[in-house]
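This view holds just a subset of the chains, kept in their places.
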């Protein structure tokens, strides 16, 4: 994948300001909205079953996140997804905490079975638990598992039947056949809540402007990771509070030149380093 | 309107720390509370129908915001508004996203019909959609409409029967007869979520200390806009993350001298520039 193509997609997000409809958890709403605004997208949060179908229909992407799920919102998610599916709006799913409780695991499985999902993005434990693989999870933070993450991404993509992006120290993005690896990002992201959730919404923003979903997904991960690296370079010594704010700045500032210079993406076996 | 009067009202907010009861959306709760604290007001969020009447009764102002509405919270809003009305507590209404979905439009209309509202504050699209004018809205961000915004503010004030404040590049505040224009603020406010919502709550804080509602509303808009300008002057080059934080700082710091020096308010045809 050419880094210049990734940079063009980022510019496309900024130029067209896609509307991203989020049904997300109460911890990350503010950070998600500010991150999407910073990137150049237009966020909307709408949760009531009375309106989600209408909102999802006009959106460029729908993002479902079960971080603080309850039965009512799950119902709204399914209604929204049905509307999105009927109107060719891509649906991104973030299975926060799948594996941590039975309710989360079952809800995650129900969502990937009931709706046509374009991308599932999560950590290794969440993805493993959706497809019934053995992988521990601790609250909403990934624990340890067996086997390699790249294979897990590929297998999950085959079983769920959509693009699967497993993010962590390295990110693996698979459609079940081809698997990309992205080596951008920074460990301080794990000290700020909602950085995974915002990433899923950023995938939504890219999916709204790029029909080739795996390209959209990889482009989102590279852009996000480069912005994080740039923010970390300036603020890591200060701490996670400063990083969080500078990261919002960098989502607005990261340039095509930065993407080309710092982006690191490849298919397994043949990687391209910026 | 004298800028020195506006400055005095700001000092009055800081001296009396009015309690502002917010029933607002899940995206902006934290930013709203921090903004009100910074300004010198005392925020409280209470949403359950079991307690909203009691909380609204002791508040200096009640702020209703439908940004992530659901039927239960709308019910609580109406109970709270009834209590506020019975106890002469001013009610500010922020019709976030009216026009974007039928549920939002109908709820907004229901609220302005069922309760005695002191001020409705929104963007042009939201206000237009409440009174059935043609104006596009995109998610919760104002789109394009016909006709001038000043006339829309005046007409809406007449139809709804309260003060209407339409904020945007310029702000228009009308009681249906007289219309003020405020030219403070900064475009970077549109890159931070909840800046409109917080403004509605700040209008509440001023309405709690000034019985002349249109004066309270204009004073809030000028104070808020000057603080935003001062924050933007320091942080615009850094990005929306830094602006967001500096804006909280400036809400606490903006002085009477700043208001008099930078405030820009006039009635249509005869403007006063600080």
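Residue numbering begins at 1 within each chain, and the chains themselves are lettered A and B in the order written.
Assume a contact is a pair of C-beta atoms (placed from the backbone, for glycine too) under 8 Å apart; a residue touches a chain by one contact, two chains touch by 3 or more.
This structure is a prediction, so every number in the text was calculated from the model and none was measured.
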Overall copies of the shared sequence [whole complex; 2 in view]: 3
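Here is the rule we go by: only the chains that are shown with their structure count from here on.
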Between chain A and its twin chain B, rotation from the CA superposition, multiple of 5 degrees: 120
Computed distance of Cα centres, chain B from chain A, in Å: 33
Residue numbers on chain B that touch chain A, as the complex places them: 25-31, 67-71, 97, 100-104, 138-141, 190-194, 238-242, 244-245
Residues of chain A that touch chain B when the two form their complex: 19, 21, 26, 29-30, 33-34, 37-38, 42-48, 50-51, 54-55, 58-59, 244-250, 252-253
